[in-house]
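For chain A:
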Amino acid sequence: MAERGKTAIDRERCKGCGLCAAFCPRGIISLAPEINSRGYHPAVVTDPGACTGCARCARMCPDVVIMVERVEAA
Partner candidate 1 sequence: MKTLMKGNEAIGEAAILAGCRYFFGYPITPQTELPEYLARRLPEVNGVFLQAESEVAAINMVYGAAGAGARVMTSSSGPGISLKQEGISYIAAAELPCVIVDIMRGGPGLGGIQPSQSDYFQATRGGGHGDYRLIVLAPASVQEMADLTGLAFELADRYRNPVLLLGDGVLGQMMEPVSFNPLPAGETVKPWATTGCRGRERNVVNTLYLNPEELEAVNHRLQEKYRLIEARECRAETYCTQDAEIVVVAFGIAARIAKAAVDGARAEGVRAGLVRPVTLWPFPYRMLAGVLKRAKAALVVEMNAGQMLEDVRLAAEGCVPVSFYGRTGGMLPGSRAVLEQIRLLGGKKYGHYVRPA
Partner candidate 2 sequence: MATMFARPEALTANPFHYCPGCTHGVIHRLVAEVIDELGIRENTVAVASVGCSVLAYNYFNVDVQQAAHGRAPAVATGIKRVLPDRVVFTYQGDGDLASIGTAEIVHAAARGEKITVIFVNNANYGMTGGQLAPTTLPGQVTTTSPSGRDVTRAGYPIRMVEMLATLDGPAYLARASVHNPAQVVKAKKMLRRAFEVQMQGLGFALVEVLSSCPTNWGLKPVEALRWLEKNMLPYYPTGEFKCLQQAV
């Protein structure tokens, strides 16, 4: 059974440093064009379906704003 990931990024606490995007092996994280209430461009998952749940983004996130779950795909 295949597994896939579910990544949730807290946009309001994100400082837009981009480390998650740089280390995502699927290249599915980028910085949003709009800004959050603190003036940062928060990271967003552009293709949630392609996430494997490897959590490299979360591991590199200096602000602990990324939650990762791994779900079994039907």
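One rule holds for everything that comes next: a contact is a pair of C-beta atoms (placed from the backbone, for glycine too) under 8 Å apart; a residue touches a chain by one contact, two chains touch by 3 or more; residues count from 1.
Regarding selection, all candidates are chains of the complex that A comes from, given by their letters.
Please read these numbers as outputs of a predicted model, since none were measured by experiment.
Among the candidates 1 or 2, the one that touches chain A within this complex is 2. Contact residues on chain A toward candidate 2 in their complex (touch as defined above): 5-6, 13, 15-19, 22-23, 40, 53, 55-56, 58-64, 66-72.
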